[in-house]
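Every protein chain of the complex appears in place save one, which is left out.
The first chain written gets the first letter, and so on, giving A and B; residue counts start at 1 in each chain.
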Amino acid sequence: MLRLVYYEIRKNYLRSYVLAAILLFLVLNACMIYRGYVSGDGLMGYFMPHTRDTKVEWDFYHRMHRQLDGPLTADKARYVSDEYERLSALTADGTYNEQGQTDTYTGHIWNDYVMITKYFYEPMKYAASYEKEIEQVVVKAKDNVSFYQNYNNSYEQAKNKYIQDHYSGRKIPVFYDGKPWELLFNYRFSDLLILLLMLLGLVPIYAHEKETKMDDLMMSSRRGKGNMGLAKVLSAFIYIACLLLMFSGVNLATFAALYRLSGAGMPVYAIEAYQYTPVSLSVGGFYILLILLKMIGLAVAGLGLCLLSALFQRVIYPYLLGVLLFISGLYASGYLASVEAGYMVWALVSPFSLLKGHELLIDLLGVNIGYTFVLRLTVCVILQLIISIVLYGVIRLFSTSSRFSRSTGFAVKEGA
Amino acid sequence: MLYPEWHKLLIKQKGLLILGLMILIKIALTLQQGYDSSLIINRNPEGYAAYMNQYEGKLTAEKEQRLQAEYYAVVHAGAELDELARQWKDGEITQEAYESSSKQYYERMKNSAVFNVIYNQYYYAKEAPEERYLMDERGWSTLLGHSKPDFVLLLSLIIVLTPLFCHEYESGMDALLLSSSRGKYRTGAAKLVIGAMLAMIVTMIFTFIEYLCLDGMIGLPHGSFPLQSLEFFANSEYPVTLKQAFLALLLIRIVGAVLFAGCIACVGILSKRSIITLFTCSVLIFLPYILFPEKSLLYYLPLPSGLLAGTGYLWGTVYESAYSDQGTVEKFVKFQAIGRGVFLLLMIGYIVEIALLYLYSLKKYSRYMLRSRLRYKKQTKLPLPLSLLIIGFLILTGCDSRGKVEDVFSFDAGELRNYGETAEYAIQLDEEQSLITARHLATGEEILLTREPFRQEGMISTIFVRDDWCYYVTQTLGKEGIRIYGIDLKNFHQKLIYNSLRENTEDFFGLVSEQQDMEQISRNISPVYSLILNPNYIYYVVDAELVQIQRSTGREKVIARDVRAGLALAYYNGAIYYIDHQYRLNVYKELDGKVHPLESIYTDQFHIKNGELQYRSLLDDKRLQSYDLP
């Protein structure tokens, strides 16, 4: 089987045009990240653009982070707080001086104030007060558990128990710049490129065998059925996994090089947007989880493409249907945070929802299943696993359809 | 050779079938996407249309005068109406005089919101009255103001045109074609011509579908008005009419389609494989929209993307507002206009590019150039049935449930908009904190109903309590729409009752970005004043409008626009009673779906008790009187 898988990879993916497209897209991906870095796009303009005009600010930004990054100590907090107070007082009259000023970090007091507030004071305040804030949430949840228990509201009881169990004991003992990580989690352009490459590599996976009449040859071989079924599907998974690893690696490397990703070990809720995330992983672990989720989602989408390829002889039709399915799947995934049950189910059935693992985990999103609280992410993953098994079965059926001849007992290809 | 190649492409390669399918998808999507509009106009389209009919067109001195006068009248309508009411209450004028005089103010108050929209349009037109006419912009803005690519068109062209050459290579017919006297050059040229013609025809069909659908949905009036009448085109330097702009757009898109057809042919000839052609052309056409969304650079690229979007060539410079670091709102250039001279040069460049591309494709296809002996020889606003089907479906689903069992329940919004009682609990809304508490009447125990441990999403505007359920409305700053939740007071289980907030967050990698700028985000959304539910309908009051939502379909309908703010509003037995701007008591009855003023009941206060409406009569010295409710 491994050999068959290897040959499938060689046949379908190790082709010059596929490799050329992958290389081109990897470069394009890196360029897009760089462009966002230079222009300051993303996160509603949280970051300044990287230009000659902002060089001083960025130097100050990196200098301060080098000084403050690491364990969150009282000294650091005091230092930032004092600077904030000092600059607030200096800028309280609301005037803005366009002339350069001495004895400042960036040449302007107002700039100093904005930078200290936005990039250090507020994030540090958030980190320092998180423990207390989340403890209040846990206390409320605990109250709710006993409250709903009294009224036999099992679902709310379960939900608040979940909050109690998963949010207790949280604190942020370190201070790092979490926003670049948030940018990395939100970055989706590479997903688009992977989807395009999947179309390129997977649409011909079965169609091409039929075009070249190799399907007859395979079916007449001892391992033909296995080849047409499992080997191709496994090769598709390997292809998708390689694409995902390559692009995730490029994303991580490029972000690290440009934004100086630091604090991979800090808890993911240290990023303010993720303060209510139900997972208590480190930021690095969270990124790996997102990749794993994407792998599942892309694998199911890939199976969909394989099925379409198995249904048609020419690549045009599976390509068209594949694109339409991608569009509708992506649209459905837009409802993953919906409060309406119908839309939510539609979103959870779509494998593209797992490409947005960061949205599924940014807040506590759950589903009422038999009066039990279940994370939407869990439901989505289980649904995708079920869908993948069904898809594999159907692919196997369509790609290897045969029946025994009634008279001789030998397997006969359909239509013979 | 044209006919055999047409036949092969459209019939044998099922091009016609695919195009038919894509046209249906295009129509459905165009109808589903609707048109650009504002909430204010959507709530009162009749009022907007009535005002627009009076003032549309070129601004004249006389029109300006009327507008100013109307503006003054609208602004002062409330005060005038109050003064008239005072005069009538004080006996200075008779009731008949009050009724006849108050009507104009009453009507103006009802339509004040839409008049403000028109007045803002007037202000815009006033800056350059020769170029800017007053008009209903919605249809034309939708048609001309977007640079979003037409995905269905692009996908259609890729799918239908890829087999034009690729199929020959994949079936091994290329050698036969090239070794035939007509197959070498004529067939190649015929294929290229067919590709170009089909691209042009399909583009025209799709563009006209957009035109017809919009014309059917909202209308595309006054095509002869200048392009700058649309605020979006304020800075456009093209002195053309709307229709001319549309034709220009069509021509630009046709050029783009021909260029795209050439790209598909060229890639097909070079690669000789369908999958490579499909992939490459998809990337070539779609990626530029993602890489340069709504940027002027898109329109300079030597690719068909800019041409197929088309509208950007006609735009003026577009600005976007955002907060600066100083905390002020500043305008930034979002899109730099393409000058006329530059546009002309670009078009010439594109035409040259098309010619070169087609010649190169022909050369590559025919491979080895034999001298060709020249022979001159004579040698081809909305589909009615579908719209009727849709309208019919909407009507059927919109059929109300008249004749159903009546609802004997009373609710007085004046007293109960933030308070309600059941047999066991007294429910109170703290609007400032967005908290709802229930006090057990027997034990005095206070229970918090809004028990979300995390931050409360949105602000709670009002509550409604009945049948052991507490319903409440939440609204989110900067977002249009409401959510209504219900809490079962037996087990405190919360359920979503209604949602009109747009929830889909998918932006297709930036292609359909609905990013709002700062002005849009900070625009205040009026809070919902009161909420009423019965088994079939939900009613809520916002500003001066009473809105009905049919629970089975979720359709919203404004049933009254003259609800006087802050005064009583009550529900009883399938009818809603409210005081209008003229201090008349009105009733909306679900049975007939109409609003009726209750004759001779002028009041500023009323409530319903034990099947009786008790009101303070303005006709009778504010004495308390009663009215038996049916």
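Rule of thumb we're sticking to: a residue touches a chain if its C-beta (ideal position, glycine included) is under 8 Å from a C-beta of that chain, and two chains touch if they have at least 3 such contacts.
Operating definition for what follows: contacts and distances are computed from a predicted model.
A.B. asks: UniProt protein name for the omitted subunit, picking from "NAD(P)-dependent iron-only hydrogenase catalytic subunit", "ATP synthase epsilon chain", "ABC-type glutathione transport system ATPase component" or "ABC transporter ATP-binding protein"?
C.D. replies: Not shown, but named in UniProt as "ABC transporter ATP-binding protein".
A.B. asks: By the document's own contact criterion, which visible chains does the hidden chain reach in the full complex?
C.D. replies: The omitted chain makes contact with B across the full complex.
A.B. asks: Using the touch definition up top, pick the residue from B:Thr187, B:Ser361 or B:Thr474 that touches the left-out chain.
C.D. replies: B:Thr187
A.B. asks: Give the residue, chosen from B:Leu176, B:Ala565 or B:Leu624, that touches the chain omitted from the document.
C.D. replies: Spelled out, the listed residue whose C-beta touches the missing chain is B:Leu176.
A.B. asks: Since one chain has been left out of the picture, which residues of chain B touch it in the full complex?
C.D. replies: 1, 4, 8, 12, 171-173, 175-185, 187, 367-373
As a convention for this text, only the chains that are shown with their structure count from here on.
A.B. asks: Find the geometric centre of each of chain A and chain B from their Cα atoms only, then give the gap between the two centres in Å, rounded to an integer.
C.D. replies: Averaging C-alpha atoms per chain gives centres 31 Å apart.
A.B. asks: In the complex, go through chain B and note every residue touching chain A.
C.D. replies: The contact residues of chain B facing chain A are 18, 151, 155, 159, 162-163, 170, 271, 273-276, 278-279, 282-283, 287, 290-291, 322, 325-326, 447, 451, 453-455, 483, 490-494, 496, 499, 503-506, 508-509.
A.B. asks: Report the residues of chain A in contact with chain B in the complex, numbered from low to high.
C.D. replies: Where chain A meets chain B, its residues are 17, 21, 28, 32, 45, 96, 110-111, 114, 137-138, 140-141, 143-144, 147-148, 151-153, 155-156, 160, 163, 188-189, 191-192, 196, 199-200, 203-204, 211, 276, 314-316, 319-320, 323-324, 327, 330-331, 333-335, 337-340, 343, 359, 363-364.
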